[in-house]
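Here the structure is laid out as structure tokens; the discussion comes afterwards.
Missing here: one protein chain of the complex. Every other protein chain is in place.
Then we have subunit A:
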């Protein structure tokens, strides 16, 4: 099951050229770009691991693409998310966030049913991937 999260998530995955253009748009607006990665695709997993620090004072998208390439090299089997932060109002707020990398094989989610009192049903979802410990979830 293909995970959808952030902007452009219902489009086919962006090519590197398209990602570069999006990044350049962010930089031209003066936003700081940050990379994060995770191997827990649960939608409530909000806080991903940061890849380095958010990148401030960068003029050209090539700098960020260089960082993205090294992040993919290290964590190519995980989800990588690119976020852009706008600080013009005095605090950093996310203006754009989208996935730039995903595992080759995404097994999707299991729906768990729990019978409670009086034939009450409780539902929860859990990713098949997180049956394995962190770091081994998408390894081929």
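Note that in this section contacts are C-beta pairs under 8 Å (C-beta built on N, C-alpha and C of every residue); 3 or more make two chains touch, one makes a residue touch a chain; residues count from 1.
By our rule, contacts and distances are computed from a predicted model.
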Query raised in the report: So which of "Branched-chain amino acid ABC transporter permease", "Phosphate-import ATP-binding protein PhnC", "CbbX protein" or "(R)-2-hydroxyisocaproyl-CoA dehydratase beta subunit" is the UniProt name of the chain that got left out?
Result: "CbbX protein"
Report summary line: Across A:1, A:50, A:66 or A:94, the one contacting the chain not displayed is A:66
Query raised in the report: Taking the full complex into account, what residues of subunit A touch the chain not shown?
Result: 52, 55, 57-64, 66-67
